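Right, I'll just put the structure down here and ask away after.
FYI, not all chains are in this one, though none of them got moved.
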Amino acid sequence: MTKSAGFSCLSCVFDYETSKTLVIPSKGIGCVFRFAQLLVLLYVVGYVCVMQKAYQERDPVISSVTTKVKGFAYTNTSYMEPRFWDVADYVIPPQGENSFFVLTNVIMTPKQIQSRCPELPSPSTSCVDDCDCFEGHNDPRGSGIQTGLCVNYSATVQTCEVLSWCPLEQDTMVPEPALLNAAADFTVLIKNSITYPKFKVNRRNILPHINSSYLKKCEFNPSTDPDCPIFRLKNIASEAGEDFQDMAVKGGILGIFIDWSCDLDWGAHRCFPKYSFRRLDNKNPVNNVAPGYNFRFAKYYQTPDGQESRTLIKAYGIRFDIIVFGTGGKFGIVPTIINLGAALTILALIPAVCDWILLTCMSKRDLYKKNKVTHLNEADSEPVSMGTTYGTQ
Amino acid sequence: MTKSAGFSCLSCVFDYETSKTLVIPSKGIGCVFRFAQLLVLLYVVGYVCVMQKAYQERDPVISSVTTKVKGFAYTNTSYMEPRFWDVADYVIPPQGENSFFVLTNVIMTPKQIQSRCPELPSPSTSCVDDCDCFEGHNDPRGSGIQTGLCVNYSATVQTCEVLSWCPLEQDTMVPEPALLNAAADFTVLIKNSITYPKFKVNRRNILPHINSSYLKKCEFNPSTDPDCPIFRLKNIASEAGEDFQDMAVKGGILGIFIDWSCDLDWGAHRCFPKYSFRRLDNKNPVNNVAPGYNFRFAKYYQTPDGQESRTLIKAYGIRFDIIVFGTGGKFGIVPTIINLGAALTILALIPAVCDWILLTCMSKRDLYKKNKVTHLNEADSEPVSMGTTYGTQ
């Protein structure tokens, strides 16, 4: 008996249960049904697979960048002594990670020493006598710590004396045109090595099919030389829609975007970088403060008698930020199943919609309803079709 | 004939096949069914759409940061000569990418030259005679290459002589309180430009509705001025739950987190940065080594006779790391379909569960089963209802 029950249960597990169906030879609803199916299929094949490549797993790019600027210039202006500039002079700091800075304009204040000197004239620093100055006062908009004395700045102007690096920097007049206008013709070699760790793919922006002799003389051009990793600075600016000479005066930030979005299903060897350029700082003066880009640094010297002096340099220039982004995509089972599942569910939704149309909008809806839907009458325990009753059922 | 078959097949394609259904007027199972549907609907609308915004495509933020520190200080302590400090002195290096370092404490060792001098006294460097010292020995915990001589360090102590930059640095005593305590009142202007490349959206942390005059005098405050990009250093520390004066002694790392998580469906103009602050280094001395943050660098000088000397600086200070993160989200067809599909599948699961309840738990289960399920009897090729047989079927 037990054995029989067990067998019966096992038999039950391997019985196949399928739903009973009704075929309705209505061309109208049939066309709607097939057309809807076609639409979903087109969405899956066209949009999901071809355009969005949603069947792919994604991995963000991991990147390492090195840069090497080349070029030199000779400046001979009224602002400074004649001077020759090479890479060690105008690239500050000498090596960066994902950015490099090229000095284009400069305000130098040489031979500063720790001492006392009169403040630069301004409404808050001018004084009549010592009572206007407060010893130890530290005005954030000033240049140093007030000593409490009111001294002659010039024959006609008196200002408070400050403890500071003297002489004070005068940065109201920025040389124009920019001192190192010639920087426009400098070139930069950008080497970029990337990894998609999930797919164990490594690539470089110097592509394997490029040889050394080409690299020695090529120059990037979006249409003729899109693979050359050597960029002329003025071309970067013009690609970004800016004028290098304008930017050079007060400085700015240019973004060099390297897009490594890749379809790795076709093999890593078909994964190429795409370069684009955009100005990153705000040149609109309305909602801005400290426009352009500059920073101060100093070169320190020791006089023979051991006193420290420095040359303060307010460096205006263009910072080039190399921004590497993108994701690699490769066929993955999980996203494929997910998108397939979603599409199938939408397919499965179609009969529900068609049934609704069938039972509410079609002229023969009563006929369809009678044959499709059985209404269980619990009272007499007999199923009855909906609508009019039909002879033997 | 062929034409007829072709027509028949075409007709077959456009026939509409729908499942036969049985309506059971049971309020119990009906309520369970509708309630389960309602729950799934609430999950989809409430959690998936409103809370998780799972219908959106996402793109990680790409960022470029510039910083500008302002402030100066005058120090007059027993550790050092009186000195005036400005930005060029205490921000090292003068420009960084996503971080800036503000010097707060310093151990200076001026006038070092390449020569020979006795090691600093310690159990491993003290000696009695030359036999205790080994020429060329390079002890990683020492300060230089031993010459093999044992010389007087002081009147009472003898140590091995080393080849090194002499005089040696003595860094056991860190000035306390920190030399540049005044750095607490310095301010920093942070400019941050971001991009969501997939959505072609660019934003800046200086919002378009902020004007220059406000920017010139504002200061960040999480409740009153959450949009001002100028931060007072001591406020950054206190927002991170730290005391600036404490951190200043041995240095540390403070993270300035800028969260650009944005719902771009409402337009890019409603995408704002949110600032938060946290200490990043470990102040717990138990599982730590080299607590705080410091690094050594040197200023090199040349004496008039051409010999190189340097001032070694062990710089303690606070490194501020500006960490920009977040994802932009915008309505996308693929994620919408996927989430809709998943929800519909869960909806489609409900009838299966209800059927199971219907056929096993309900009192009238035999009646339901008889009407719902037909058992095919292969022997006589006639279907029979399950349970008791009922008249004509």
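A few comments on the model shown:
A and B are the chain letters, set down in written order, and residue numbers restart from 1 in every chain.
FYI, contacts are C-beta pairs under 8 Å (C-beta built on N, C-alpha and C of every residue); 3 or more make two chains touch, one makes a residue touch a chain.
The structure displayed is predicted, hence computed values, not measured ones.
Shown are 2 identical chains; the number of copies across the whole complex in this structure file is 3.
Methods note: only the chains that are shown with their structure count from here on.
Between chain A and chain B the centroid-to-centroid distance comes to 16 Å (mean Cα coordinates, whole Å).
Touching chain A in their complex are the following residues of chain B: 11, 13-26, 60, 62, 64, 66, 68, 70-74, 83-84, 86-89, 93-95, 97, 111, 187, 189, 191, 193, 195, 197, 202, 204, 206-212, 215-216, 299, 301, 303-304, 309, 333-334, 337-338, 340-342, 344-345, 348, 364, 367-368, 371, 373-374, 390, 392. Within the complex formed with chain B, the chain A residues making contact are 17, 19-27, 29-31, 33-34, 43, 47-48, 52, 54, 60, 92-93, 96-99, 101, 114, 138, 140, 143-145, 163-165, 253, 255, 257, 259, 278, 280-282, 285-290, 293, 295-298, 300-302, 304, 306, 310, 312-313, 315, 319, 321, 323, 325, 338-339, 341-346, 348-349, 351, 354-355, 358, 371-376, 378, 381-383, 386, 392.
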